[in-house]
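Only one protein chain is missing from this complex, and each of the others stays in its spot.
Chain IDs A and B follow the sequence of writing; residue 1 opens each chain.
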Amino acid sequence: MERQDAALPGDRRFFERNGPFSLRALAECAGARVEGGDEADDAPRYVGIAPLQSAGPQEVSFLDNRRYAPLLEQTRAGVVILAPAFVDRLPKGTVGLVCSTPYLAWARVAGLFHPVPAAIPGIHPTAIVGAGADIDPSAQIGPFVTIGAGAQVGAGSRIDAYALIGDGVRIGAHCRIGSHASVSHALLGDRVTLLSGARIGQEGFGFAVGPDGFETVPQLGRVVLEDGVEVGANSTIDRGSSQDTVIGAGSRLDNLVQIGHNARLGRCCIVVSQAGISGSTELGDFVTIAAQAGLIGHIRVGTKARIGAQCGVMSDVEAGADVIGSPAMPFREFFRNVAVLRRLAKKATQNGGGET
Amino acid sequence: MERQDAALPGDRRFFERNGPFSLRALAECAGARVEGGDEADDAPRYVGIAPLQSAGPQEVSFLDNRRYAPLLEQTRAGVVILAPAFVDRLPKGTVGLVCSTPYLAWARVAGLFHPVPAAIPGIHPTAIVGAGADIDPSAQIGPFVTIGAGAQVGAGSRIDAYALIGDGVRIGAHCRIGSHASVSHALLGDRVTLLSGARIGQEGFGFAVGPDGFETVPQLGRVVLEDGVEVGANSTIDRGSSQDTVIGAGSRLDNLVQIGHNARLGRCCIVVSQAGISGSTELGDFVTIAAQAGLIGHIRVGTKARIGAQCGVMSDVEAGADVIGSPAMPFREFFRNVAVLRRLAKKATQNGGGET
Partner (left out) sequence: MERQDAALPGDRRFFERNGPFSLRALAECAGARVEGGDEADDAPRYVGIAPLQSAGPQEVSFLDNRRYAPLLEQTRAGVVILAPAFVDRLPKGTVGLVCSTPYLAWARVAGLFHPVPAAIPGIHPTAIVGAGADIDPSAQIGPFVTIGAGAQVGAGSRIDAYALIGDGVRIGAHCRIGSHASVSHALLGDRVTLLSGARIGQEGFGFAVGPDGFETVPQLGRVVLEDGVEVGANSTIDRGSSQDTVIGAGSRLDNLVQIGHNARLGRCCIVVSQAGISGSTELGDFVTIAAQAGLIGHIRVGTKARIGAQCGVMSDVEAGADVIGSPAMPFREFFRNVAVLRRLAKKATQNGGGET
């Protein structure tokens, strides 16, 4: 196949490209100080972004990690976004955009060159729209989309192919609903993004034991995704049983994440891929849950707590705590246990006892 | 956004509502004894269900957990379903429906007010139906559904939007196939429910090592879902390689569950979210597998065994056993090990040896 990194980043087959932009425009976008250049320069000199090692004089790059500082000294990039600590390693002829948060500045400059495509207003002729649905004229409804009766879609929102929006569902403004997603029994705020195959609002895992097996307990709650929530591909969020399942504003869920019925996440929580949160568990704000971690039901996790990868959380976690392991324990204790067990096991085997 | 718990449970935008019902009807549905009311009262006084703290005189609530008993004493609910132990804490003016299984009674009463919508007979004009497919006239086939040649869909079954039913697939009576689900090489009994995005019958993970890499082993079995099986959103059940993959009657699988080829589950098994069962492993009846647990292939798990969350099962499990940990061990042993290691580690660090 063709060389894999050809035309990267921003392969024109896949990504829109704006520009060129001037140093002044870049500095304003980055909120950065100009080092080694004229911050008033309005000439549109810069055409795109590139990594340090491949960037040319018309391209913008960035340095965020000390490990890559040697690449900075070799770069031919026209502009590099970087932290003050690295300014003195800028090569001749490369302008620095200096700021305390270079990664954030990079995100904004990259978005300047490669904006998220805006919604193209209109409803595809193959889409099916139910009675009384209220779709803003500026929204984009893709091919084979189904919008239920009485559903609402806000201004500038984009609903991709094969998405199913159930009866009565409310979708706010500037949302992106990915292809093949299903949304039912749900209220979405503004700027909510669902990636492809996300499942929002299906019935939760609720049943009672009857004489002839399990009997379903009606799941009569909803899902509420507050403003700015993002949900990854093929993730699943069950609706509440009698209350709501709530994802707080600005929270981000990765792919293949499971959220059980009645769970409540605070603002700006992060849930990494393949993690699961069981029913009725509540998270404060800014909680981070790493990949493949699991939380049992009916517990509370305090604000800014951090749950490590593959952690098994069986009880409440205090605000600000750092836990890992299954069952969960403080990071320090977990790694101490690992070290001690290794030592004890070595000793035991030296004594020939390891295999008993 | 609007107050999140407004209109809950049973938001009229999303849920049908029957009623009002009389005390007599409720008592019959619940199979409960009436305490503090007239069990013969036929007047349709009760309009819906609500939690203890918000229920009013025309609403029905329930108490299942000792923790919430204080709420019972404060409730304004017209009727409360509860266990005999709590009868003496019923407030004045609240009728008790007393039974030994209040949660089951609650499930039935909630279903009385909010029944699962019945299938609306008919085939949507956008659906594609293959040659020789046999669809019962009482079945509902949704928009953009594809039904393969020679497939069968039984009485009262509902196939939601974008579901793909492969050639020759048999779906029994009163099944619900969720949106975006795919079903191939499969035989489904009656009352089978698949939630959105479930994948049933795709080829399993089977290959042999050849001189130029892996070669696929044809997967020539099927998937059999017996009566009453429920499969969660985005779960995956591979067809057998030469036998069948079988899920026993009444078993319930949660979201994002993986079932490998030739696996056989008995009756009324429970598999919680993100758990996985590898190929050719066999479960007895009433086995419970908690979230994120994993079973290797070619093992047997006995009837009524319980596998804990994140458990890694590498060998057979006896009937009735309770295991957890990775590798799996008895619950008691697991937590004893955790306690002992903590103590040993503390001691070791006191001796300054923890970091070696």
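By definition in this document, a residue touches a chain if its C-beta (ideal position, glycine included) is under 8 Å from a C-beta of that chain, and two chains touch if they have at least 3 such contacts.
These figures come from a predicted structure and were not determined experimentally.
S.K.: Using the touch definition from the top, which of B:A30, B:I49, B:L112 or B:L187 touches the missing chain?
M.R.: Final answer for the missing-chain contact: B:L187.
S.K.: Among A:I147, A:C268 or A:A328, which one is in touch with the chain left out?
M.R.: Checking the options A:I147, A:C268 or A:A328, the one contacting the hidden chain is A:C268.
S.K.: Taking the full complex into account, find the residue in B:L164, B:L195 or B:V323 that is in contact with the omitted chain.
M.R.: B:L164
S.K.: Considering the entire assembly, which residues of subunit A contact the chain that has been omitted?
M.R.: 1-2, 4-5, 8-11, 13-15, 49, 51, 101, 103-104, 106-108, 110-111, 114, 116, 126, 143-144, 160-162, 178-180, 195-197, 228, 230, 232-234, 249-250, 252, 254-256, 267-268, 272-274, 291-292, 309-310, 326, 338, 341-342, 344-345, 348-349, 353-356
S.K.: To test your reading of the contact rule: which positions on subunit B touch the chain that is missing from view?
M.R.: 128, 144, 146, 150, 162, 164, 166-168, 180, 182, 184-185, 187, 189, 197, 199, 202-203, 205, 207-210, 212-218, 220-222, 224, 226-227, 234, 236, 238, 240-244, 246, 256, 258, 260, 274, 276, 278, 292, 294, 296, 310, 312, 314, 326-327, 329, 333, 336-337, 339-341, 343-344
In the analysis below, only the chains that are shown with their structure count from here on.
S.K.: Indicate the whole-number Å distance between the mean C-alpha point of subunit A and the mean C-alpha point of subunit B.
M.R.: 28
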